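For this view, one protein chain was removed and the others were kept in their places.
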Amino acid sequence: MNKRGSYYRYLNRFGWLCVAPAMVFYSLFMLYPILSSLYYVTRKWKGMSNTFVGLGNFARMAQDKIFQLALGHNFLFMFTQIPLMIFLALILAVILNQGIKRLRGSFRVIFFLPCVTSLVAYSVLFRILLQSNGLLNNIMMNAHLIASPIGWLNDPFWAQTTIILALTWRWTGYNMVFFLVGLQSIDSEIYEAAEVDGASKVRQFFRITLPLLLPVILFSAVTSTSGTMQLFDEPNILTNQGGPGNGTMTAALYIYRQAFVLNSDFGYATAMSYIVVLISGVFAFVQMKLLGGRDK
Amino acid sequence: MKKGLVFALALILFAALVPGLSAADAKKVTVWCWDPNFNGYSMKQAAAVYNKAHPDVTIEIVDIPENIEGKITAGLQAGGSGLPDIALFQDFRIEQFLQDYPQGFVDLKAAGVDYSKFAAYKVGPMTVGKSIYGIPFDTGSTGLWLRADMIKAAGLNPDSYMGKNLKWSDIVKLGLAVKAKTGKALIAYDTTNYDFIRIMVQSTGTQFFNKDGSLNLRTPALKAAIAQVKDLNDKGILYLTEGWNNWISAFNNGDSAGLLQALWIIGTLKSKPENAGKWMVIPTPLLEGVAGAQNASNNGGSSWYVFASSPNKALALDFLKSTWASSTPAALAFYNDILKQCGAMGTYLPSRTGTNYTAPDEYFYKSQAVFKDFSAWMEKVPVLMYTANYQTMNTAVKNAVLPLLQGKTKSIDDVLTAAETEYKQTSGQ
Partner (left out) sequence: MSVVRKWSPARLLVWFVLVVGGFISLFPFFWMLIGTTLNPNDVVRGIIVPGSEIASNWVKATKNYNLLLFFVNSLKIALLTVLLGVLINALAAFGFEKYKSKGREKIFGILLLTLIIPQIAIVIPMFRLFSFLHLLNTHAAIILPSVMSVFIIFFMRQNFKMFPTEIMEAARVDGTSEFGILVRIVSPSMKATFASAAIYMFIGQWNSYLWPLMTILTDAKKTLPIAMSSMMSMYTIEYGALMIIVCMSILPVLILFLTMQKQFVAGLLGSVK
């Protein structure tokens, strides 16, 4: 578009025309909420009335151990589940890419299948599976792995484990597919050259595969982190509203409860969501710096 | 093609965006409530009474199983859009709503309802100044429900427990015996629910809040209640469940031999006809060592409210006045029927003359006249004060008790401190 004059202007106008409808939607449903949240964040709500409290909501957050606990759970899930899942996804991707030839396509489908379930659907399924008198406990008791039923949903530790296991089940295949695509784009000549040089398979993996996969791993990490910060469906349905006793409460769930279940204090809820955005941003930034200068 | 596309787009957009035409159906009243076996059923019977005289009116009863208060909050925040005409509120939640949304509800006293005909303790929570907002519905008189057949199986005679004013220590003995012989835990206990402790505390008339609305958890009653629950659990007498519906299936399917609950659970019990003849109910056990303790308590109870935003206010009011607040034979008959069918003991004083109030009920063991018993027990319960923060307190205490039952918290003092802390943080005061 190096033309000048009226033709340039004509093209430019067309460009704006194309972008306009999307921008209308964006302004209404993204910009406006973001801007109006600035109004809510400084007010304390009670029913239909609200009062100005300045930074009061943030002060309250500093004292709110439940919110801090919820954030703690978000971090817990992030630092345990995401590495576990990426590790598993990597192994599976490598196996499918290099380990076997037969049934590769079928296995790809099999591992990816959990992703077609909605978060609600699989939360429901897992919740029924993991009841004290449910299938998993029955199987484990019959196999004499455990003596008495495990309180998967009854005990905070097991409930947290349940969430981690459920998330891993749901998302490993998804990330595996990412890694597969990444692996397939690595030129096999590089490996051949390394073979000639006498590098073992393991060394090839660490010296060639991993570094070349770093952008994909970064993408996985960033999207998974962002998803984990927003965790809502699973703690709401699988462990029944962040139970037992706040054992799996997450930030998003707590925000929702403050706004719609407990007090309808929209101001406080909005303030908390600001903090969540801030933390998400910091994580994304740190990850990008650590794992490579990916341009996004 | 371009024009066709744009036109199709516009058509689809139009179809999607025009909200369903909701010109208020002139002869329709919508009611929101939960528990189709109890509340839903009762409202249906009332509707049937009204429809005899007004066949052209449609009364639609919508079952809202999940977070009805949240949906109502959403609707009230929206200035009433999406709300029904009538909704059911638990007595311990309504104060918060009346405080937060003073313009949201219709003043029924001003609309001509005669409150002298309703039990005084129900009218308390729905009163704000000179206005009264609800139609009282059911009482939450409580008892300890037991499976007579399982007690027999443990080698004991159920009749020796019938109608007895027992202490919790007696129940412990019973529980141990049943456990030893049948392996079943005596009482189903829902760890996600506050009812059990609440029933115990409220049997002594103790409140959770001071007169000025501030929290008071350090009462002898609450401490004793928590200690008692721990004791029951340590001795294996409680069947712990992790959810309301798991709790229901625990006693309905015979995984446990009983439950501590108000009479409104009858609808749920009766939904299992195969358990006919097996259930009996005895007075709420006494919480020993606490002043004011009685063998009676109250748990719950709800009332009907009309939203100010309702398009069919007048019709809704007429419906309520002609059924729930009416002494016509048809109305009294319906009160009599819902009592027997689902244990809905209304608090409309003239309805107490109904035959079912004293008659034996063949569903129960030896046709126990359960309602006569609940009626008598109800007389003993003092008025309770709820405040707008009851739900928050509720959540805080039950969250704090769970770790005690799992052996994580060691002392009752720690439990109370944890509850106070959580209450302070979630309520912001």
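Observations on the structure shown:
Just so it is clear, A and B label the chains in written order, and each chain counts residues from 1 on its own.
Going forward, contacts are C-beta pairs under 8 Å (C-beta built on N, C-alpha and C of every residue); 3 or more make two chains touch, one makes a residue touch a chain.
Computed from a predicted structure; not experimentally measured.
Every shown chain touched by the omitted chain in the complete complex is listed here: A, B. Across B:Asn37, B:Thr139, B:Thr323 or B:Ser427, the single residue that touches the chain missing here is B:Asn37.
Checked against the hidden chain, the listed residues A:Val53, A:Leu69, A:Leu92 or A:Ala221 yield one contact partner: A:Leu92.
Summarising the interface, chain B meets the missing chain with residues 1-2, 9, 12-13, 16-17, 19-20, 34-37, 62, 65-67, 71, 74-75, 77-79, 81-83, 244-245, 248-249, 252-253, 268, 271. Chain A residues in contact with the hidden partner, per the touch definition given at the top, are 1, 10-12, 14-19, 21-23, 25-26, 28-30, 32-34, 36-37, 40, 88, 91-92, 95, 98-100, 107, 109-114, 116-122, 124-129, 131, 133-136, 138-139, 169, 173-174, 177-178, 181-182, 185, 215-216, 219, 226, 229-230, 232-233, 236-237, 251-252, 255-256, 259-260, 266, 269-270, 273-274, 276-277, 280-281, 284, 296.
We take it that only the chains that are shown with their structure count from here on.
Averaged C-alpha coordinates put the centre of chain A at 38 Å from the centre of chain B. Remark: chain B residues 67, 69-70, 73-74, 76-77, 99-104, 191-192, 240-243, 246, 255, 391-392, 395, 398-400, 402-403, 406, 421-422, 425-428 touch chain A in the complex.
Residues 44, 46-48, 60, 63-67, 131-133, 151, 153-156, 240, 243-246, 258, 260-265, 268 of chain A are the ones that touch chain B when the two sit in their complex.
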